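All protein chains of the complex are present and in place, except for one that has been dropped.
Per-chain residue numbering starts at 1, and chain names A, B and C are given in the order in which the chains are listed.
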Amino acid sequence: MRVLRELIRRPSALFGLIVVVLVLLAAIFAPWIAHFSPDDQLADGLSLEGAPLPPGGGHLFGTDTLGRDLFARVLFGARTSLIIGLVANGVAVAIGLLVGLLAGYLRGAAGNLLMRFTDLMMAFPALLLAIALAALLKPSLWIVAMVIALVNWVQVARIVYTETRGLVERDFIVAERSLGAGNGRIILLHILPHLMPTAIVWGTLGIATTVLLEATLSFLGIGVQPPQPSWGNIIFESQSYFQDAPWLVFIPGAIILATALSFNLIGDALRDILDPTQRGRL
Amino acid sequence: MAFFLARRLVQAVLILLGVAAITFLLLYFLPADPAVLIAGRSATPQMVAAIRHELGLDQPLVMQFLRYVGNLLHGDLGRSYTQKTEVLPLILARLPATLVLMAAGIVVEVALGLTFGIIAAVRRGGFIDRSVMMLSFVGVSSPQFVVALLLLYVFAATLGWFPMSGFGTARHVVLPALTLGVLGAGWYARMVRSAMIEVLRQDYVRTAHAKGLSGRRVVLGHALPNALLPIIAMVGIDIGQFMSGVVVVEAVYGWPGIGQLAWQAIQQVDVPIIMGVTLVSALAIVLGNLLADFVAPFVDPRIRSQ
Amino acid sequence: MTAGRGRDAVLTVDNLSVDALTPEGARRVIDGISFALAPGETLCLAGESGSGKSVTALSIMRLLPRASLRIAGGDIRLERQSLPRLPERAMRDVRGGEIAMIFQEPMTSLNPVHSIGAQLTEAIRIHQGAEGSSVEQRARDMLDVVHISDPARRMKQYPHELSGGMRQRVMIAMALSCRPKVLLADEPTTALDVTVQAQILKLMRELKREFGTAIILITHDMGVVAEMADRVAVMRDGRIVEAGPVLDIFERPQADYTRELLAAVPRLGAFAGTDAPPRVTATPRPPTPNGEAPVLSVKNLVVDYGASSNLFRRRASEAPAVQDVSFEIRPGRTLGLVGESGSGKSTTGKAVLGLVPFTGSVIIGGTSIHRLSASAMRPVRRAAQMIFQDPYASLDPRMTVGAAIAEPLVIHGIGTKDERRERVASLLARVGLEADHAFRYPHEFSGGQRQRICIARALALEPKLIVADESVAALDVSVRARVLDLMLELQETLGLAYLFISHDMAVVERMSHDVAVMRGGRIVEAGSRRAVLSSPREDYTRELIAAVPIPDPRVATLT
Partner (left out) sequence: DTPTNGGDIIVTYKDDIATLDPAIGYDWQNWSMINALFSRLVDYKPGTTELGPSLADSYDVSDDGKVYTFKLHPGVKFTNGRAVTAADVKWSIERAVNPKTQGPGAGFFHSIVGADKMTAGTADTMEGITAIDDHTVKFTLSQPDATFLNVLALNFASVVPKEAVEAAGGDFGKHPVGSGAFTLKEWTIGQRLVFVKNPDYFIKDRPHVDSFTIEVGQEPLVALLRLQKGEVDIAGDGIPPAKYLEMKKSPEFEGMIVDRQQLETSYVTLNTQVKPFDNAKVRQAVNMAINKDRIVRIINGRATPASQVLPPLMPGYDQNYKGYAYDPEKAKALLAEAGLKDGFSTQIYTSNTDPQPRITQAIQQDLAAIGVKAEIKAVANPNVIAAGGTQGQAPMVWSGGLGWIADFPDPSDFYGPILGCGSAVAGGWNWSWYCNKDIDARAQAADAMPVPAKAEERNKAWAQIFTDIQTNDAPWIPVFNERRVVAKSKRMGGPDEIYIDPTRVIDYEAIYVNK
């Protein structure tokens, strides 16, 4: 409650909060908000020559190259993209945190092994992994999310590893050990909270990139399968139309940007609020 | 140092072998059958079988892999299924362009990232800081294809300042490098900013001020060198990314880099090329990290004596 | 104000006020202070932590953090020039050129990525406009002046390759390289060994004589004040409560606060001839039970950091950090461990608690802890606790103080939530804090309070033995006195045994029953406090004792 109050007090965080809430509402209530089905290729959705219709008239955001209502697609796409951006990216950050933390904390063979494994994964072109998984698994939204998580955790692990190495040397960790605290307790209560700023940066900056990555994957056939919309594949499908039908690229683009930015604003604010060392300080 | 390098080299070789093994295994499970693709649509099953035999695809997976590694040790990456030629020359022919673009892209990225990151850190919390952070978001959330084409329309097609396509002169590299740089600079700006904020509150920065140095000199001469380590690590990572992943920019600017080769190979499931590019990019990543480790002591003398 | 505020003052601070900007509004941290500094004079700023000493110095340099501190009124004049009104460009010439400053932390005040030479010559280049080999020569000369051997080689070295004392000398060389009129020294020796501190103080006096530099020396060590000052200004809560010539201050202190400050200063030799630490309370202490079994018994302890090897690297270290150390401590007694920096004191302390791998035997309360598994070690931990040198660093900044104190109880599964809460409250009370402090975070406390929190945490498990590693080094005199008193009181009431690690001889004298002197990883001399301090057998011990500044301006030890 206190956190929420503090969030609302900051104008930038408030803005972020409003956008995020709007996007969430849009995702949840998409069927009630949209006048059209996102998959419905409307008979009058294309010009006679087959060109998409610009925003205005019956279509708030215009139509896409198949004559579907873009507004409806963006609304329903929010569901896909939020899952990709939040869940997939979140899982990636979580795995990265876990592996990096363990590798940095556990010294000796176990830590070394973990880090070498990370090196190996790092040296492995992400796209290839995705394609191979595409062939092995039946593509679905959740598989896509998993693939993205598998591809993206490595760099987080790297950074977390370095940071953990620094933290472990700090006196208060030694102090905890002298009190008899077990590894689990030290990791969860005393190291993890200090890694949150990094997690927040990667968690928020990563939203935009993963949403776009999903589009690349769908191009390779492992993304969400058509006609299911996602912000990424709306852009990707029609990026060559950016001159002739700019709304197809720039509307979802702006929405991705605003969403990622809003999460970042909230993240930044949360970091300040939750970090007690910032409180009462200037 | 020599010992350290030797150890890293052994590690690098192991990593490459690991990458080769995993890649091989993954590709083995792809449904596409190269023999069918080669034999063409007028072929009979016997012809397909004959070609499969020619390629050694009728042998067990382990044998195939051992043969691949054996050839690898002789510098033989195999023959492309679709291009019907040795893979190594195909990759080598595209290496110069890739390296040029990589160097130029990283230079732009780092230059922009450093400039904006430093300004944001120095003006922390202010209007400039916020604008820079906002821009960094625009950078990371822009679709490459659109940015590349926009730059091309404006600076090449309309203004005619740069050639629209190709590779060769310095003017050719400007737009592709700029595209990559603009898009990648966001990450760098963020990293530089947070590293600089940390460094700027160190005691030695205060010492530098106390000496009477100008603000610029304190920031660039004393603070910046201390904030460079994470940036160098990131450049190391980037080297690998550039080695395999700048398909879109290469395509828009007609840049003869490895990315296009890799993309075509992926689209055509040309396994030997995919393997080759994977290994080369893994090698680049490993070398990139090695390079970062190698450069780090020059930036931070403390590492030198470890 | 006795010394000339007149025309001959090189630096005048006139009714200076500084505000801290907080979300709640401005808070005054310096409140109308005035003083003047004559050429060649040394003014010591003394006073407890947070009294505004550093802020005063930074105000003079105009290096206050812009976002949080602002000069609210008054004037600072360098000869005739008013510094607050100077344009930034002109101020840059003043900084380092006319007023130089050295900081408390020699370890972090030099830039780790630039060579000593580069950092030294930089200031000379800027302020003297000189170039080339003459600058180099000048820098080498300065290193010579501060008694650094082999200056030519040092110029090429980097800060991490130098010892703390050497780094502080480099800082001084840097500060003096442009012959400033005024030198601001903010706790320049607090982080250093007594022996090194003595050398640095001596150096500063030489330089003052040679260059005629006026010095503002900030310190909380009254020994240093007595040693160095011509005049003293005592600060408290942003005000100067008393100022005057050093003899007046020490012999005829006017303000109550000054008297308090002086009373709290431990003097080496004050308790010469007694065996036990002085009583704080009137209650008679129980006779130290001599026959009891030792709480801690250490035999042939060796710690070798370099010995850990892996598949790729096997390197025998030249010298183990701790070699063949043996001692024991009985309940209710304190063993003081002294020695110069790097002699292995902390390592010994950590080994005793099983925090670093070691060989030899360590027996705590009858249990040998060598190679004990984590779970088997747990009950031992209840009996032995540690208080660290830096209380701030040893508290998790993201945990409330209450949670930190309850932490050991939680770890060892003692009590219910409510019981633990009560326990925390009583522990806080015990170390002189209030119950509602439990909900605050470490950064909201002063240094002394933090150290008490650490003590409370260590006491939570009712240990038999506490290893106190430099646990009062970071505190200023008055706070230090309170913490030491508390520790003694706890020893008396709870029968605690201490392994008390310090490089401050006076403090060791104050606290210990027995003293052991370490050097190069070995114990060179050990025995009862009386024996070691009053009639040391080793030259090294004598050197250590001699290096301690005596808080009496009439006794000039370091000339």
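Operating definition for what follows: a contact is a pair of C-beta atoms (placed from the backbone, for glycine too) under 8 Å apart; a residue touches a chain by one contact, two chains touch by 3 or more.
Remember, it's a predicted structure, so these values are computed and weren't measured experimentally.
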Inset, instruction - Would you list the chains present here that the left-out chain is in contact with? - result: A, B
Legend entry - Candidate in contact with the missing chain, chosen from A:L46, A:I235 or A:L270: A:L46
Legend entry - Per the touch definition above, residue among B:P89, B:G126 or B:G215 touching the missing chain: B:P89
Inset, instruction - Quick one: say which of B:S131, B:S165 or B:S214 touches the chain that got left out. - result: B:S165
Inset, instruction - Against the chain that's been left off, what residues of chain B make contact? List them. - result: 30-48, 50-51, 53-55, 79, 82-86, 89-90, 93-94, 97, 149, 152-153, 157, 164-167, 250-257, 260-261, 264, 266-269
Inset, instruction - By the contact definition given up top, give the residues of chain A that touch the hidden chain. - result: 39-41, 43, 46, 48-51, 65-67, 134-135, 218-221, 225-227, 237-238, 240-241, 243-245
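In this section, only the chains that are shown with their structure count from here on.
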Legend entry - Rounded Å distance, chain A centre to chain C centre (Cα mean): 47
Legend entry - Whole-Å separation of chain centres (CA-atom averages), chain A against chain B: 22
Legend entry - Multi-chain contact sites of chain C, meaning residues that touch two or more partners: 67
Inset, instruction - Please give the residue numbers of chain C that touch chain A in the complex, ascending. - result: 20-22, 67-68, 350, 353, 355, 374, 377-378, 381-382, 385-386, 388-390, 393-400, 407-408, 411-412, 441, 443-444, 454, 457, 461
Legend entry - Of all residues in chain A, those that touch chain C in their complex: 170-172, 174-182, 185, 189-190, 193-194, 275-277, 279-282
Legend entry - Contacting residues of chain B [partner chain A, same complex]: 11, 14-16, 18-19, 22-23, 26-27, 29-31, 130, 133-134, 136-138, 140-143, 145-146, 149-150, 153, 186-187, 190, 194, 230, 233, 237, 240, 244-245, 262, 266, 274, 277-278, 281-282, 285-286, 289
